[in-house]
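After the structure tokens below, expect a handful of questions from me.
The complex appears here minus one protein chain, its other protein chains still in place.
Which chain is which? They are A, B, C, D, E, F and G, in the order written, and residues in each are numbered from 1.
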Amino acid sequence: MEKKDIRALLNSVKSGEVSVDEAVLQLKMEPFKELGFAKPDLHRGLRQGTAEVIYGAGKTPEQIRDISRALLDGGQQRVLITRMSAEAAAVVGAALPLDYHELGKVGIIGGIPEPDGDGSVVIATGGTSDLPVAEEAALTAEMLANRVVRLYDVGVSGLHRLLAHGEEIMSARAIVAIAGMEGALASVIGGLADCPVIAVPTSVGYGASFGGLAALLSMLNSCASGVSVVNIDNGFGAGYLAGMINHMGRK
Amino acid sequence: MEKKDIRALLNSVKSGEVSVDEAVLQLKMEPFKELGFAKPDLHRGLRQGTAEVIYGAGKTPEQIRDISRALLDGGQQRVLITRMSAEAAAVVGAALPLDYHELGKVGIIGGIPEPDGDGSVVIATGGTSDLPVAEEAALTAEMLANRVVRLYDVGVSGLHRLLAHGEEIMSARAIVAIAGMEGALASVIGGLADCPVIAVPTSVGYGASFGGLAALLSMLNSCASGVSVVNIDNGFGAGYLAGMINHMGRK
Amino acid sequence: MEKKDIRALLNSVKSGEVSVDEAVLQLKMEPFKELGFAKPDLHRGLRQGTAEVIYGAGKTPEQIRDISRALLDGGQQRVLITRMSAEAAAVVGAALPLDYHELGKVGIIGGIPEPDGDGSVVIATGGTSDLPVAEEAALTAEMLANRVVRLYDVGVSGLHRLLAHGEEIMSARAIVAIAGMEGALASVIGGLADCPVIAVPTSVGYGASFGGLAALLSMLNSCASGVSVVNIDNGFGAGYLAGMINHMGRK
Amino acid sequence: MEKKDIRALLNSVKSGEVSVDEAVLQLKMEPFKELGFAKPDLHRGLRQGTAEVIYGAGKTPEQIRDISRALLDGGQQRVLITRMSAEAAAVVGAALPLDYHELGKVGIIGGIPEPDGDGSVVIATGGTSDLPVAEEAALTAEMLANRVVRLYDVGVSGLHRLLAHGEEIMSARAIVAIAGMEGALASVIGGLADCPVIAVPTSVGYGASFGGLAALLSMLNSCASGVSVVNIDNGFGAGYLAGMINHMGRK
Amino acid sequence: MEKKDIRALLNSVKSGEVSVDEAVLQLKMEPFKELGFAKPDLHRGLRQGTAEVIYGAGKTPEQIRDISRALLDGGQQRVLITRMSAEAAAVVGAALPLDYHELGKVGIIGGIPEPDGDGSVVIATGGTSDLPVAEEAALTAEMLANRVVRLYDVGVSGLHRLLAHGEEIMSARAIVAIAGMEGALASVIGGLADCPVIAVPTSVGYGASFGGLAALLSMLNSCASGVSVVNIDNGFGAGYLAGMINHMGRK
Amino acid sequence: MEKKDIRALLNSVKSGEVSVDEAVLQLKMEPFKELGFAKPDLHRGLRQGTAEVIYGAGKTPEQIRDISRALLDGGQQRVLITRMSAEAAAVVGAALPLDYHELGKVGIIGGIPEPDGDGSVVIATGGTSDLPVAEEAALTAEMLANRVVRLYDVGVSGLHRLLAHGEEIMSARAIVAIAGMEGALASVIGGLADCPVIAVPTSVGYGASFGGLAALLSMLNSCASGVSVVNIDNGFGAGYLAGMINHMGRK
Amino acid sequence: MEKKDIRALLNSVKSGEVSVDEAVLQLKMEPFKELGFAKPDLHRGLRQGTAEVIYGAGKTPEQIRDISRALLDGGQQRVLITRMSAEAAAVVGAALPLDYHELGKVGIIGGIPEPDGDGSVVIATGGTSDLPVAEEAALTAEMLANRVVRLYDVGVSGLHRLLAHGEEIMSARAIVAIAGMEGALASVIGGLADCPVIAVPTSVGYGASFGGLAALLSMLNSCASGVSVVNIDNGFGAGYLAGMINHMGRK
Partner (left out) sequence: MEKKDIRALLNSVKSGEVSVDEAVLQLKMEPFKELGFAKPDLHRGLRQGTAEVIYGAGKTPEQIRDISRALLDGGQQRVLITRMSAEAAAVVGAALPLDYHELGKVGIIGGIPEPDGDGSVVIATGGTSDLPVAEEAALTAEMLANRVVRLYDVGVSGLHRLLAHGEEIMSARAIVAIAGMEGALASVIGGLADCPVIAVPTSVGYGASFGGLAALLSMLNSCASGVSVVNIDNGFGAGYLAGMINHMGRK
């Protein structure tokens, strides 16, 4: 309930249009809408008018289809579905106009919007095995209306591959640095860039990578400034945050 | 070596002023200055013209004093010293006009600049024991010319304390959420805010907090979007990143 | 051996009906029945006359069926079977009148008893993925004759969802707070409630949740008073304990 | 703001005593008092009218003294101070009538109240090294107006010591089981008792106890029903919860 | 090369039958047979004349069959095969007179020998899920010619079950205490017995048992004397060691 | 209460000397003395008539002195004090005839008894830094009336040092293998010996030894048969168990 | 861009053949080729002219086949494929002359070259279960033109097996010591050899081996000099490094 709504309600009370009891009920029953600053469901609502997100893991294909349809029926233009299995894509695609990006396990309904951010978001990966996470990040950022530059397979053991993209790194508004194994990519990019770097450790690796723990710890200990970290394999979270930062200029 | 410098050198070669051998040597000897996008020392250079940073841990008071003096002699207006012991402050303060903030173990020479960011940075803590980390973050952000709003002791076990500051949380351009123990503050703030939230786990706690591990894992697993994490007790890193984001609009 | 039994035995010795040797043997052979306070099998015996519990994991469908039948033949009114697979339910259901709750993998024979506790037990979850654990807890509490209030999907990243249920939280006699990922729900509920809160970390999550470790550590470090923790995914243990507390008034 | 307060305010608006603007302000400015169910500061407020708690760790002796005085000046009858160093006790004791219990590092002002709980709380320890944690728990429970039975040094490697206290264990309303090293005490007591058992792992031990981790994991895996766990060395939390349960009958 | 062989060789040198060069070669080429105290293959050779052991994990059914046949052809009376799959048992059983104990995944050729140890070995388990490990231990000890007493499902949450077997525990020459979850059995038995207790943590459990880690740490921290620990699920190692101790009197 | 005591009591009941009520009381009040097999305090009672043990850690010098005196006054011939600080030794030594072994932090009153075990116990260490643990083990075994052979500094990186003692290793009745760092000594000795080997990991090392964790895991995974493990730095436990095994022949 | 290329370019500028603008572009566009010391792709390029390596894990059979063909078409004589599944081998083998080594999951095209190293590389394993890792190491070293000596199943629990190969160990130029479980092999070999020893922990084992962690920590703590460690199961890395060392004499 916005300030003006409270005022309106109180004026109605004053004028006698609304009884005191009824007003008590309204103020009591919806106490949190009045807070104004609570978002209905963070993971679901990206940016009003642009896209809704469905986290597909642990949902049946039918559940995903029905939620998607409900969102579209409710006037939503676009739907982003993350962690979507091929099976789910088949079921949803049979009923709705779905673009399924298999690599990133991402489904999109309503297409990707035109970029309207302040600049571009760079998505960089250490190796090709990190691509599923990278695509989840990239498509999330694109659904948030960001221009995305993909720099894949630029791991630190072959520095020249990364250095060859100095231009893109320098001109980015936000960079998502994705790497498994030793996770050194975040530090190296952090040292080259002067925008926020969001590091995503991946579970790529074996042995002492311990499911991404090595990369996670490495990234948390980055000696470069401007680097922060999200959960292992959390491409969505990184893409979302990078997109948010890329729109800071217009807030 | 900037583009124009290369051009000048090549023109000198063309004109004969500089011999081919000499040009080879110059191009070979300083190949990295030409890259243009490498920063001299990331941790040291905050934003040109504003402040230089000295990481005080592991440095002797005399080293800190001498580096500070050298920076000032080199034309630097302001110096920020983090993890500075009281002993170091005494030594530096005897030689230079130092403001020492004991709580955050931060030393400042040249004063805090006027805020010129796009909005304000909120620094929130779960408890009073987190204040040293919070002050490191707050003073770092202030030295980066940000307006800082401090919301201390707003831990989630007494939600009303946090909810009472909805206005500040909603209007922030970046929020640093600092908490030890269970680290739930980051998720709760992440759910309320719509700007980037930088979570800082602290080593505050005992027993199964394992030196901040509990808070760290909790924050990495935050189910709120827009949350990323820095190292345990890394107030500097969080303040730096928040300040960077708060200046994104003008980049 | 109860006091009166010992007395009877001694009187028999005194009267010569029982020889000293025989009495020695009896006292020596069954020394532990005399203790009186040891329960036959804790996990099996919920509350005499109400229900017996079978832990279904690691038992064959046939074993579960036969144990159930034996309990019923022995006069047991109700049987609760936890961690019961659909396969086991099919086998048991073919032979006995079983209600199978698939979500919580719980089987019930003999129906749920009327609540006779002092108040109600609230079962709250952070997300929908926590429902299997929640249903195990809820059905266990109901089989213990508790009134159960389910508050599902009230995670802390959307605080309003939780705050909308303040009434139920305030009037509960015991609350089971179930959450995976960062496990912050326990602390937030602990701060709102004034009854015991039993926190159940779940293995829901990925990456740095490390199979529930993040939520476990978070809950153990809760800064709210009145919160204690059970094993990861241990819905039964939490429901059992909550039900026990809800019956404290009549002990 | 209670329902009746809102009604009164609305009636004042209706009658014109209070202007609409002023009412908006009141409803807006104190939105959380209206929630009614948020406690001001959980760790501080034990039970209204009985005692306030100060967590002494990380506070200076002077801070503890001043907070204590403020509480007493505010009408508080009793103050409980946990994790209080001998130094702090000396400072506070010089200004206020303090009883300092050195073993448990607990300070008490205003004396221990008469027990008014439903029964008694048993505090059991595996060894003598666990006594500091046990005394923190025992004194906390006593300050909550509980009758406390201390069963110290009844570790499982000498079962007879524990079994000799069957009576107390059987008649308890809540039991706090405190043990370091292998932490088996909780399971054994859990098997003997039929009331809630709150397990407290302690950091007592060496080598593979890893600061209490062994006992913590052991207790979380207890195969006895009715057992829940608090943080390592958290005597306060266990005593608080046990005392809360012991008062459930009167809620 | 035994002492008498060296002497024979030297005598041959003295007599001229063997040249010095040839003798150098022999002494040089087989230097380690002369050591005398190195066992050919520890896991294979249990006790000469009694049984050979084959560790079945990671071997194909055909490999196990062929090794078994070779051992029998070489004059071995009995063969013990541990970690043997049902598939392997089918293949070996088709060719050789195999007794397959499915519960413990143990295969035996040549039958179990008569006990000739000094007393009996007790194998105790906390629950029924520990039986596979227990049977591996029991059959190993029996193949080592030990009398084995099985005390299964005597976990500490129902102490009376264990105490009812005081006689067997007191009269054992060695006890193997097998338990998952909290692993408290080892400490309790260690407190009752006065012979060596070999503790075997099992991977039975879920959540914070972390694959047996909880039981392992618990057992390593046992406060009872005379307790030592082997690897998680290592029934063979415990049975072997217990059998060795039971034969100490005759060494 | 021994069998003969029960018999005597029953005879007294039969003869009328003791009333039935009184007998009930006696049988009820001391139910656990009748168990017969529970040891009063395991860590304290080594072997009746030989020595009592005091665990010195966490006890004040005065407490140790008073307990020692009480034991001696109670007729105890010898007292063994482990983890005894030099300060405690000074206090106890001033009052009682104490031999203090500084290296192993062991105090002995009443001297070491004559060996009466079946053979000898070998105490082997990987390096000289392991000596404190080794001496605790050796003196414990000696106080248990065992002949002890010390093989110190025979680590596996210089195999010849160990192999030179093949005779002692082969003829031992029990071996305590003590090592920090990689803990390989236990496996190598386990491969050479044919008696039980008790492995003691020590906290000696740095970096990735993680306070003895590396040696502990290494020893638990030993591929040699007959090896079991005690807690990190637990020299007492290993010496006690080795001594117990060395006396098995006479049980 | 090599020195001579830069010189040539500059001469062209001097002579006017190349304009200044064009030269700027060339120097700017390919700045990293000029570095000279960056290798194109380390994992791919073993030693020029000898072999290229494809890491097969996570690549489809078709991808492996196509990359292999492209390398051969590009003039590459030999291709080494690691972590290659049998399925991939079938697909590649149908199109190209592939030798597939199933044990080590290694595919080789173009055959193994003649050894041209300074001496031989020894590959030793603790058990037969370590052979897959050993063969990956051995074949990698052979593809690098090294003579390889295989010493398999020489674990430390049967020392004589290892000592029998003193000659090979002493004469090696580099040794790869591969072991799971307790990983003691590296220390023992490190003590015998006087060349670099590369330790490879394997994931062989169960229980407290924690997927190779025990062996990894053991090897990192090796008290023998000259020992270093690679990732768990990283046979390729060890074979590559050993082969590199074996060619040091000719660098």
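Convention: a contact is a pair of C-beta atoms (placed from the backbone, for glycine too) under 8 Å apart; a residue touches a chain by one contact, two chains touch by 3 or more.
Here the structure is a predicted model, which is why all the values come from computation and not from measurement.
**Student:** For the full complex, can you list every visible chain touched by the one that's not shown?
**Tutor:** Its contacts among the visible chains are A, B, E, F, G.
**Student:** Could you tell me which of A:109, A:213 or A:244 touches the chain that is not displayed?
**Tutor:** Residue touching the absent chain, from the options given: A:213.
**Student:** Pick out which of G:158, G:190, G:211 or G:235 touches the chain that's been left out of the picture.
**Tutor:** G:190
**Student:** At which residues does chain B meet the chain that is not included here?
**Tutor:** Touch with the absent chain occurs at residues 31-33, 35, 38-43, 57-58, 201, 203, 211-213, 216, 231-234.
**Student:** What residues on chain G make contact with the chain left out of this view?
**Tutor:** These residues touch the chain not displayed: 35-39, 42-43, 118-119, 163, 166, 169-170, 173, 190-192, 194-196, 198, 216, 220-221, 223-232, 237-238, 240-241, 244-245, 248-251.
**Student:** Identify the residues of chain F touching the omitted chain, counting contacts across the whole complex.
**Tutor:** Spelled out for chain F, the touching residues are 128-129, 157-160, 163-164, 204, 206-209.
Everything that follows uses one rule, which is that only the chains that are shown with their structure count from here on.
**Student:** Going by the touch criterion stated earlier, list every chain that contacts chain A and also contacts chain F.
**Tutor:** Chains in contact with chain A as well as chain F: C, D, G.
**Student:** Can you list the chain F residues in contact with two or more other chains?
**Tutor:** In chain F, residues 31, 35, 38-39, 42-43, 163, 190-192, 213, 216, 220-221, 223-225, 231-232 touch at least two other chains, as defined above.
**Student:** Specify the contact topology among the chains shown, as one of line, ring, star, complete or other.
**Tutor:** If you draw each chain as a dot and join those that touch, the picture is no line, ring, star or complete graph.
**Student:** Judged by the touch rule stated earlier, which pairs of chains are there in contact?
**Tutor:** A-B, A-C, A-D, A-G, B-C, B-D, B-G, C-D, C-E, C-F, D-E, D-F, E-F, E-G, F-G
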